[in-house]
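The structure that follows is given in the form of structure tokens.
Here the complex is missing one protein chain, while the rest keep their positions.
Naming follows writing order (A and B), and every chain is counted from residue 1.
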Amino acid sequence: MGDGKITQTILVVGGGISGLTAALEAAEAGHEVIIVEKNPYLGGKVTQLYQYFPKLCPPNCGLEINFKRIRSNPRIRFFTMAQLAGVSGSPGDFEVQIKISPRYVNERCTCCGECAKVCETEIPNPFNFGLDKIKAAYLPHEFAFPMRYVIDPSIVGTEEGKRVAEACSYGAIDLGMKEETLTLKAGTIIWAAGWEPYEASKIEYYGFGVYPNVINNIMMERLASPVGPTGGKILRPSDKKEAKRVAFVQCAGSRDENHLAYCSSICCLASLKQANYLMETSPEAAATIFFIDIRAMDRLEDFYTMIKANDRIRFIKSKIAMITEDEATHDLLVEGENTQTGEQVRERFDLVVLATGMAPNKVPEWLLPYVGLDEYGFVINNGSNKGVFGAGCVRRPSDVATSVQDSTAAALKAIQTIVRR
Amino acid sequence: MSKKVGVYICKGCGIGDSLDIEKLAGLPEEEYSIDTVKIHEAFCTKEGVDLIKDDIANGVNAVVIAACSPRVNYDVFDFGVDKIVERVNLREQVAWSHAPKDEDTQMLAEDNLRMGIVKANASEPPVPFKAEEDYSGKLLVVGGGLAGMTAALEAAKAGYEVILVEKEAKLGGFLNKCKQRVTFPYKELTPTGIEDMAAEVSANPNIKVYTSAKVDEISGGPCLFNLKISQNGTQITEKVGSIIQATGWVPYDAKKLPHLGYGRFKDVVTNVEFEEMAKEGKIRRPSDGGEVKTALFIQCAGSRDPEHLPYCSSVCCLVSLKQATYLKEQDPEAVSYILYKDMRTIAQAEDFYRKAQRDGNIFIRGSVEAVGDEGGKLYVAGYDELLGEKIKIEGIDLVVLAVGMVPASKPEAVPKIKAPEGAPGADSEGMIEVAADSGFFANRTLNLLYRQGPELPTLRYGFPDSHFICFPYETRRTGIYTAGCIRRPMESYQAEEDAVGAAMKAIQCIELTMRGMAVHPRAGDMSYPEFFMQRCTQCKRCTEECPFGAINEDEKANPLPQPTRCRRCGVCMGACPERIISFKNYSVPMIGDMIKAIHVPEEDEGKPRVVALICENDAYPALDMAGIKRMSWSPYIRFIPVRCLGSVNLVWIADSLSRGIDGIILLGCRHGDDYQCHFIKGSELANVRLSKVAETLQRLALESDRVRYVEIGIADYHKLPGILDDFMKVIENVGPNPYKGW
Partner (left out) sequence: MADPKKKGKAEGPVSYDPSFSKEVFEKVDYGEKIKMCMQCGVCAASCPLSMVMDYSPRKIFALIRAGKRSEVLSSKAIMLCTSCYSCKVRCPRKVPVVDVMHGLANYALKQGYVPREETALFGREFWKQILRLGRIDEKDLPRRYFFSKGIIPGIKKSMELADMGIVLMLHKRMKLLPERSVKGIKELRKMLEKASAMGNGGA
């Protein structure tokens, strides 16, 4: 190490798997790190996944290790319900504004749950994409880190809000909390703001948002989770009937110049994995995967080989052209051309899962002087970065292992910025 | 250190409503003569913490906090590294999961408190390891291709010194053979830039380059790696802190693909041969030097083929698109056919697929049945899936086989070892084929002087990659990381990124080791195993079972621990039959004492006792989750978290049974091909060791049902109450332990 005297902080925007990794790798190498996360908990999208491909292991396993790393490392600080609101200065000497939304619960919360007991108002559960409801005083999810309740703004200023606050014997509920903005110094910034599923309602002929039983792949993760809104049973939203015949529509938005021209990299494997979820629910369940190309890179091919061997999972090479609903049953009619036989496909399914792609979360205008974007809005890390580096899915659509790899690299790029001066 | 223990019992979060706190508070003094015992409504509040701090100011140095799970309020109850903090879980695993004001719940809390006190008494603050030798903060990079050079440059830019060893006379690796690259943003071909990069590496004052050199030997461990490098017949010694292996790949041997015409027809070449031809200046027919007007690329030549390479080589689609572009640039009238299974151009690389289409290349999805020649030209017969017909493409000047990537470490032949007597599958010489994954069989690159073999252990197909999705840089040798195509097949853009990450990990390893701390997954842990050598029987179990090859052996089979290689999992401690391996804050006697602290009711009370040894990384949080969800399970079980199930020493089972404990359950991570154990094989070892216990139990006339091993993932907490209650039923059926009360 050069001189070992580094005092500049690395600011990491986004506390998902990419941000966590970048922060931890830098902190374990001896640097001061601050994480800014917009959700009330750390972990990001992966907390909502039931399993990872190809090992079919629970994301919380790795997250727990990462949280343990945070617990045992005093060099990491984090803010939840927080967003980067402004940047000025130059590499090595940034001044950043961090906007913190009110949680209405302070650090005295012991997570005892008394507030939720008296709370009657229910809100659509954001963690489960509104597939179920949750009390307006809630723990975002059982593995939430930090383990602290949140009060939904809808009951703030109401009688119920007061009752909820009074139920807390630790003085942890503060309904007078206001949005605040902090100003901090940072030497370098890692932008790991992650992604959102492509807004599938823009693909009008798939009926997402119109037909209740057309869902996206990230909703499917919650349906499959044993601790999700349906207790792990894959029940279709319209009538809570168990879905037996499920269609997976690949490239829902991706590889499509009308939507996302790039390939989202992970959707093939995600659907293979989700078809496997379905297989576990019932011996009668059957999946059909409609695809253009199956892109199972490197050793992930083994997973594809394994899934292909299951005779209850069919693969049809067809980009789906139309999904319509049978109004009486809410079943879905899926139309395409089986390009390998030339036959028209017109099949009925209980549930359609759109393999929606990854859209990078937008880099704010005021950050653009410091970091470049490609034509699709992905962050470029090359010689032209001015102290701000992308990490994970803001750089390219990628799976967890690749995001972690990329974020580890971003940590070094950030460190180079602050040790050179 | 002389201990002064303080016990702090919290009444918050329902603990006070569930338990008789006054009674509980009497226990430390009655049983352990501890006079500092405090009760508070909520110790996590400022007032609560101040109470503890006051006692610390008055000499308390071991703090037992009986409150919530250690997974929460870790920051609130941090009193500095020289203070021992022991957290007794009375909330998630007692008050939230068991009947309030119940005798059994109270007894559970009492036992938990006893175990906590005993543990605090047995713990010493860890003293970080520091070897007497000088530590090196340099990096060694083996392999001077794109990945290796990138790793070296990036580490150098962060201020670290790097030693780069390349076996060829010139830096650059495979890209030296390439005409151009296809890389981000995937719009057009770009120059490889490899010569500029090599010049930059050579000119960098932080990088010392050895070309035409190889590593003869590596001994030691992180920050203490001693190297012998040979170059032009002379041997050089160096010392480094951590290592990056970036030795790349070799093309799959096309001689194994005669069905695709290779070796039979001169005008069937591999993509590597095509690249060399393009780089040299002109793409010609090798047979007669004639013009190439029509070329056909056969994708997945060997890859995605169970007979050859079952995996996808990831890069070959892009490579063929690049090479078709070369041909187009050479002769705009030339036609390239690309015969593929799936076109795999992921992420932004889809743009280059579009470019190749725009150039007019012809894509055929299908398969090859035959390659042959007719009148001096080649033909390819096969099936076109999208036409739904057999095809025969004639008049081809050049067939290019898109052969895949094999890790450079993979031995050419399947390794064989001497078969055990009577083993099935042995050949006439008594040799048997084995999976080449142990570190003994990989092609020699690092030449580690390690008890467990000279090279990095590999996964299936010979890649020394990480098995962890969340931790893709974790190899099984501490301080040695891999980068680029040695790890898995990847395109050059990814190899560059990968190398930056590997450099980060290598730097981090140095920084942690310098401070006497463990690396992942117990990063920052300052404890390390100490060996009481006088009692060692040279049984070799620790040296064989360490998942990270951290322990060497001398000629007499004495273990030679290398603490900077250690990951602090305690697998050696679990393995040692003489119990000579201990950490300052984790040892065989410590857990033994905790087990002995459990009060075992008399047989006639009808209250069985079960000890559950559980993985602290996954099973323990799962149990917390079950508590948070207010699930309930038998109050007769006493949970003891362990660093890894691999650290479970069988003596604990003997201790338990001899104390009259009725049953023992181990809860650990999934093992097997898709293992989830953070220490590779800890849970597997526990299972193996336990299977041996069953025999012993039977000899002692104890039912083997009393001991059970269950795999549990962190997310399976909803299954936990069922698993535990099921085991309790078994224990009820087998009846009380006959050794009770002895």
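To be clear about the criterion, contacts are C-beta pairs under 8 Å (C-beta built on N, C-alpha and C of every residue); 3 or more make two chains touch, one makes a residue touch a chain.
None of the values given here were measured: they were computed from a predicted structure.
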Key: Chains in view touching the one left out   = A, B
Touching the absent chain when the full complex is considered, from A:Gly157, A:Gly231, A:Gly342 or A:Pro369 = A:Gly342
Request  = Kindly state which of the options B:Ile391, B:Cys536 or B:Ala654 is in contact with the chain not pictured.
outcome  = B:Ile391
Inquiry  = With the missing chain put back, one of B:Ile56, B:Ala381, B:Ala419 or B:Val734 would touch it. Which one?
reply    = B:Ala381
Note = Given B:Ala25, B:Leu146, B:Leu257 or B:Val335, the residue that touches the chain left out of view is B:Val335
Note = chain B residues touching the chain left out here are 294, 335, 337, 343, 353-354, 357-360, 362-365, 381, 384, 386-394
Residue ranges of chain A at the interface with the undisplayed chain = 205, 251, 255-259, 292, 317-322, 335-339, 341-345
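The working rule: only the chains that are shown with their structure count from here on.
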Message = Measuring centre to centre with CA averages, how many angstrom lie between chain A and chain B?
response = 24
Inquiry  = Going by the contact rule set out above, which residues of chain A touch chain B in the complex?
reply    = 1-3, 17, 24-25, 28-30, 50, 52, 54-69, 71-74, 108, 110-112, 139, 142-143, 146-147, 169-170, 225-227, 255, 261-265, 293-302, 305, 317, 339-342, 374-376, 378, 380, 396-402, 404-409, 411-413, 415-416, 419-420
Query = So in the complex, which bits of chain B are touching chain A?
reply = 12-14, 41-42, 44-45, 68, 71-72, 74-75, 78, 137, 154-155, 157-160, 184-185, 304, 306, 310-314, 342-351, 354, 385-386, 388, 459-461, 463, 465-466, 468-473, 488-490, 494, 497-498, 500-505, 507-508, 510-512, 519-521, 523-525, 617-618, 621, 625, 628-629, 669-670, 674, 676, 678, 713-718
